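Excluded from the complex is one protein chain; the other protein chains are retained at their positions.
Chain lettering (A, B, C, D and E) follows the sequence in which the chains are written, and residue indices restart at 1 in each chain.
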């Protein structure tokens, strides 16, 4: 591309936002279709490389739903669920870990590095980044976060690397535990003192009435969000996303956002605008 | 501004250029109308603040022709010239220094700081940055550069400051010397190991035939440039600009450019394009 | 000079004072005749270079009264005063800034550097060192300090530079404001955590009875000083000097002194003696 | 354990070896049965944690043969070989990467961290650690090393982490390439300036006559080793191990060793003895 | 020594203890027969070099009783004691200092350095490490600690040196003072924030009944220890050892131990065991 004066002007208009987030850490939960569609994937990751080069410290957290199911199918295992949570026996856990840490994670790392960034992939086992404990014996190797050891993230960020974290945790005896990636993103944002948490989903945000696009809530207080979970207006996959935002807010993160990762340049549009996009959940 | 997806896309297209110049030093000779017209001034300086925030180290060098003449007139002094060079008696030198270091320099610094940058103004006397000697007794306090002490520039750049340098040098006995700002820009680019030198002027570049806009030379070798000075195709105010480029090239600067600073976002257009704008003078 | 044993002995006697102030910051308000008479000027600045080489961090703040008036006269402007304060219209402000930041400041810097020191001149605009707001619309561009950003002073001092600061501040919109240099010295001493503030004047100190030299007050408490302002015993140009001392004391500076800068080596005599010279104003 | 005086004595005897390798980097190719048998695995990795705590910088490189074959079988893929090299189509490559980077690597990391070490797992994609190119179109995604970017290893080692590297490389377009782990160990030892390279295998070392245990070669020159490859005395899986040693020696590594990783504490016995175990290949 | 697998196993068993004390400071009061018998001396000091190489920061404090008496005899001076304390006139103090700082200290330093460690000997005069005041005019130059300046210990430890400290302090006028080495060890452990204090003696520990070896107290609380001093069960040379432990505990040291330095590898046995040896005195 050869910049015209008009295009250069657009560049310059980003300056106030760049200044605002210079040197700040932004945790991004990367998931949904933005992680499946190849063009979209490259677009989101290029946005993140840009954030790094304009002085921010982006940290990516990802899960990997569909790829896990494919792999399960290939080895002939049938997924079972209890109350929406995947029952994770030892064999399943092994597949989950191989897919998340060996395929999805390294795929993201490779794209970022090809785009000129410097990514390093981590699972929760590396440097004991994410410690967890078993949630419920009936669910098997499903865990909930007990502790984050963020030193490795500081080490990498100080040297200009972008950490890419897969949602596998280490249990008390070194075993692998399958932990919800949304929850991990919230816990890491809190532990690292992030300025912003961005949760990428496939929908525009949180609605008062999901069938009425005009009822999008641009801003929600923590209390309102909890109320909407109680009342069922926030349900299913949106619940852990909202919980992650609340964990982050309780840990001192300034702003948390649920945005539509399938919109081209959603991440940039959220950061480089005054009003933001999607739904912002804030403390008070 | 609230970024649309298309505008965010323009941002992202800057990525390869940002990567290319990340951590690199770019010396910019700032002058001509780009320094006089207020809107243009703000525009150029905002571009420079942007360069800093996307990871480059811009260093500004400026002269201040018209403002000096105005001040001369106000105190009732008539400018005299020998061979195109201003005869600089002690009283003139005092005015030159006051205008350059006290008015022009601090004006630029103030605008940059208001735009969110962190500028520090320097004259060649500060930390003995620019040492010079008298050129010709007949010209009085007119000097040519003998030595650059770039340490203060490293100190400031390492802390994120943008140095803004006025074209006054320090003589062997601490006296002020009036040195051509183009020459200073070239000497500083060489001494600091800059990657790029940008000379802002009021014309598009160097032409084979100044009356025929279609004869713009996009690229000139050092030898070709010297030939065009000899043949008179490069003349007057363009000569010190070309000399500055050659000083820089001889000192190891990779690329030097003469561009039209009155074009909106000329600096960005030069850096954020493959083909560049104006005339590039290169070593071989 | 070739030191005799007796002279070396005098050197050695300075040791306890050098030890006492080793690594400490000393803010010096430089002004009055010590800034006008050339021999005196060189003498004061050589003393300051010495302070730096024996391990202290001197910071100079200067105004520039007489030079401003001369320049005003040269451009045919008549100074106007309201209640002792210079009415500063835009044209006057421009002259004030040119003289202070372009002439006086660079002159001091040049002498220090010629004496083997490493000075860097700053105005309040550089790195937004001194932020101010308009004092009174009737006075025009006259300001009072609202904030000091001392980071640039730390950056320079850590690298061995002596900062020399002219009394021009930056207003909320980047405009220049004329601020009393005494007040700036006090505010900077407070902001940087100086150990000592020295105010150079043309008189011996503060007297109970100005007509009776035997009534010099060697030490004054803050309360006594305020009382003497109220009673009129401290008046005119001495008032801002005493106010500067009080600002510094309130900001945690240990000792503040009003001394006669026209005495040869007054600065050294104040620092290298147990009893000091002039008048010391202290907190309790 | 409660140390007796005799046991403490054994500890103390290690001192000369600890001193010899203090602060030195030791690259260990971990493989064979030492990576399969659980007790042996824990034992080898505990030895490596010990090396770190007594001041050395161990770096592990691993492949993962048997686990790849198991996974291939589970998804119903039949391994094909050309000239002893696994034909690696895209699907196979995906499985190889998942197993190596997602299972084997994280398993090793987890054990080290449970033993009190601080391991971080890397594949050749992370920070573009291992760049490779396709070896032969007929073999598909099989690569040979073209470049090592060792900066991430320095970053991690400086902070006390033990890097654990799986043998997957990044191709020119970001694709995954399957590279022989022995070759990677040799290339990394050379690139990082290791002091020692240890290749763990299942046999005692290199023999003049494989059927006669008394013909073990304790020391081989590079030339002798090349001769034994030519003459067929070194064959099959031993060839890439010897090639790795030669790459390391050519890159300046002081000593390279082929040792039997199934011997308990083989790593310690090699380092903490004057004569060493297995076969040492040296430069001249 | 060439390690066998069994011996390597003993090495590995030290790992948990090495991990526990990695980077921690351990002050060791070195004295008694462990300082007289040559073989024992080498053995204790080799243990200490080992501690340094496995990541701990050992600091040695020593006195030198018997060597002082020998030297006294050689110059024909008769030791006098008041209440168990050596009356120290000026001549005696001179001999004490020469022996401690010139002979004993340098002897220990030399052995450590010959064993591959990096020791630096200090007396309390160096960098004013140990400040003291006269205890009792009747005793002459006998002092008690008033202040520790531990900066020199940090400087040396950060560079890998083992500080070896002789029990001579500096008085208010620079004079030498003879201070009990046990007390110095306790004061230094407190000032430097040690993790552990080891007092080496010639007996197994503290006994409820000194004539009944079965009554060894493995653990004593500070209160119990004070009680045993009061009741006379702890007496003579054991008193200052216990007082040193209490000083250390009051200064925040975690664990203090009185152990038998004549046991081979007593230091290692205390550190590399769960139960420890000798008597541990702890805070609560």
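Some notes on this structure:
The rule is simple: a contact is a pair of C-beta atoms (placed from the backbone, for glycine too) under 8 Å apart; a residue touches a chain by one contact, two chains touch by 3 or more.
Computed from a predicted structure; not experimentally measured.
Contacts of the undisplayed chain with the visible chains, over the whole complex, involve C, E. Of the listed positions E:63, E:121, E:261 or E:276, the one in contact with the omitted chain in the full complex is E:121.
Contact with the undisplayed chain is limited, among E:28, E:111 or E:259, to E:111.
Chain E meets the missing chain through residues 71, 74-75, 94, 97-103, 105-106, 109-111, 113-114, 118-123, 125-128, 151-152, 155-156, 159, 161, 168, 170, 173-176. For chain C, the residues touching the chain absent from view are 1-5, 7-16, 18-19, 22, 43, 46-47, 49-50, 53-55, 115-116, 263-265, 268-269, 272-275.
The rule is simple: only the chains that are shown with their structure count from here on.
Looking at chain C and chain D, not one chain touches each of them. Between chain D and chain E, two chains of identical sequence, the interface residue sets overlap for the most part, with shared numbers making up over half of the total. With each centre defined as the average position of its C-alpha atoms, the distance from chain A to chain D rounds to 35 Å. Remark: chain C and chain E have CA centroids separated by 55 Å (rounded to whole angstrom).
Work out the mean CA point of chain B and of chain E, and you get 68 Å between them. The set of chain D residues that touch two or more partner chains is empty.
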